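Just one protein chain is left out here, and the rest sit where they should.
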């Protein structure tokens, strides 16, 4: 490697307002609905002068983006996060000349109605988690060059099976002391994101259907490794939803170590485990549909949370 | 205030092993059960020499406590956390002469079966939260002086109602700029702990019944303040469960501020809110049954998490 | 244990505004100063009707408390957190008839000047942590019954020594598999709080002096257990500061396990460790000065963070 005497220049850049905590109540009838969101906006484009000259003439303040996000929550915030994200991204891409593309990232926190007298209460809910639904919408170009990308997802989906998982037949080296396991706990905190090639008719239904395909496959498949489980989960989702172009997973192997109670005269047949914190295996993989439209800038991230 | 020339001496002290992450799988049949726990043990007693002399002769290592916690998970860890805590606390109080009292604090994380083909899968679950069930069991004394205290609870129970809440008629001072509110969001992340005077026949059923009394009251009561709501919630729980001696609440008022979209020509009739992080009102209150057995050391905390 | 038919009544209660994130810049000269604070106010007193009747007539809104906290930051926020807390607590205790006592809890985040050209910059700093200075001030009663309590403290003070620590000669039971250790890492994340019997002339100097006494003792003492180390640390602080009545510690034993690299032919003589997360030993102890003024309600907590 050698040094260069090249000029120092501005490289890729983007900016926006991150983590607007929007709560949208739909109350046109006595039976209210709630959408609890964390919304981030991101603009890319001709903002070089703000960096190199300190000239803000092309910079829409992040405060203005915030006002827009909350105001659009009235008109577009009571439906799916994908539609709300599209409305915001189109606005920023359309209305501002310096903007080459706009990205909207949204987390949605789920709530369930409080059961009262056998049915759900009209306007009271409790939060359910830890899993969080996500969307990342990117809109770029104008006229014939207009393109739109939508990524849906779920994160922090903690899932565990207490049997039906093994790990054996692996490569060994001088540092290998791990014993093969033929019946172990398999657990992860799943982060999955899927790119749509075609918009489904109902974004919310698609979310629930894809999530169901993922967790059912995790449950039903006899696992030979988390790697295999992830691939089959992705395959199931893409088979069930032909409009999906690809799916990406990041999945920590949350280790549950069988505890040695035997030395105290108490046999432990896969019944008592220590759930360890760190380190953890971390498996990342994607499943693709051949021939799907290219991803373009769909995966170019902003906050890193979506 | 004046200085004193008094001797410097050891005051109250306690120690133990905190946050043992025990997972107990019940697998005697093909339909498994899971108990996912965070267990802390705490011993109080004649451990002065460890502090003042560095003499460990009376100190049961925290590692030994850990081994006990995991081993007892086999025999006592597949039922209620109150029973498991009682078994551990009795063990430590009974078996070790220096121990004057033992406290076991447990968090339980909930899981739900993955739905497959219309029913829950036998051995696969997803985590549900954020709410966490808690218990704190204290056992002290021996022979006729033996006493036992059991506290159950729930924490991080996030609950929200989108109407049916007001706050008006308050005291004002020169720093008061708050306007009265006649229809606002009321939301909290509830931490509730209840002390049993009498052991119920079924700890798990009692937990779910008390939780239901709390959330139903939150839903049904027209709220004039979070203070009033908490009192009525506690009253409902104590009325439903005569074996309860008292209940304690800590409840942040999670502020949801109506967003001023009107200045952009978009009316906001309680539909769009900013969910603020900090600061927050924090209300703490207890509801007691007169004549209940005294609390003794039931509330003397250890980790602060339970 | 038997059930009672007693009346259900309101028990102890308190409320306030928690976690006001106040930043106070002193800029009367070109060399600025910064105080970065997290301030919580808590009122106790005759607020029963708010709970039992929903009547807010005696309730000073938490929003009004917030306004006061920020406004007092101008007049009292550029000095020690103990003085600022006293000013606020006295205000709330003096001005409002229903208030029987007021508690102010403050965290202070430290900053250091950016070094430029050999000295610290006038108005630019970087944060230093993780340790946080704390204070909890309580003011109650009026006239001849007026009492004031001040607690100072530090939390999240992570300290480690790589030798000079042993743990041996402990009690054993059938669950004891721990081997005695004659040279181990001793590490904790210290939470220490000290109660003043007499106000020092300079609260800031007292903070730094007490902190120095604690960490020096941790460094210099050959440790036979964390219990012994804590006692000697507290003793050193009380000896150095005769105005202190007592000090309380909560100290996790952050386990560092020597890693078994020997099985790969690489000897490890106390050089390579795994820093484990959970579980951890948790030692809590207090050191008292005999004859010091009683603590009264000095330790009655609010947020639990201070």
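In order of appearance the chains are A, B and C, and numbering begins at 1 in each one.
To be clear about the criterion, a residue touches a chain if its C-beta (ideal position, glycine included) is under 8 Å from a C-beta of that chain, and two chains touch if they have at least 3 such contacts.
This is a predicted model, so every value here is computed, not measured.
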Q. What chains on display are touched by the one that is not shown?
A. A, B, C
Q | Contact residue for the chain not shown (choose from C:216, C:239 or C:290) | A | C:216
Q) Which listed residue, A:28, A:95 or A:202, touches the chain dropped from view? A) A:95
Q | Contact partner of the left-out chain, one of B:202, B:239, B:277 or B:290 | A | B:277
**Q.** Of C:16, C:45 or C:77, the residue in touch with the unshown chain
**A.** C:77
(Q) Please output the residues of subunit C touching the missing chain, sorted low to high. (A) 20-27, 32, 34, 36, 67, 70-71, 73-75, 77, 111, 114-116, 121, 123-131, 157-164, 185, 212, 215-216, 218-220, 256, 259, 261, 264, 266, 268-277
Q: Would you write out the residues of subunit B that touch the absent chain, in ascending order?
A: 174-175, 177, 263-264, 277-278
Q: Just the residue numbers, please: which parts of subunit A touch the chain that's not shown?
A: 1-21, 40, 42, 47, 50-68, 71, 95-96, 98, 167-173, 175-178, 196-199, 223-225, 227-228, 230-231, 234-235, 238-239, 242-243, 245-246, 248, 252-253, 278-293, 302-304
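To be clear about the criterion, only the chains that are shown with their structure count from here on.
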Q) Taking mean CA positions as centres, which chain lies farthest from subunit B? A) A
Q) For subunit A and subunit C, what's the span in angstrom between their mean Cα positions? A) 38
**Q.** Whole-Å separation of chain centres (CA-atom averages), subunit B against subunit C
**A.** 22
Q) Using CA atom averages as chain centres, what separation in Å is found between subunit A and subunit B? A) 31
Q) Which residues belonging to subunit A are in contact with no fewer than two other chains? A) 264, 277
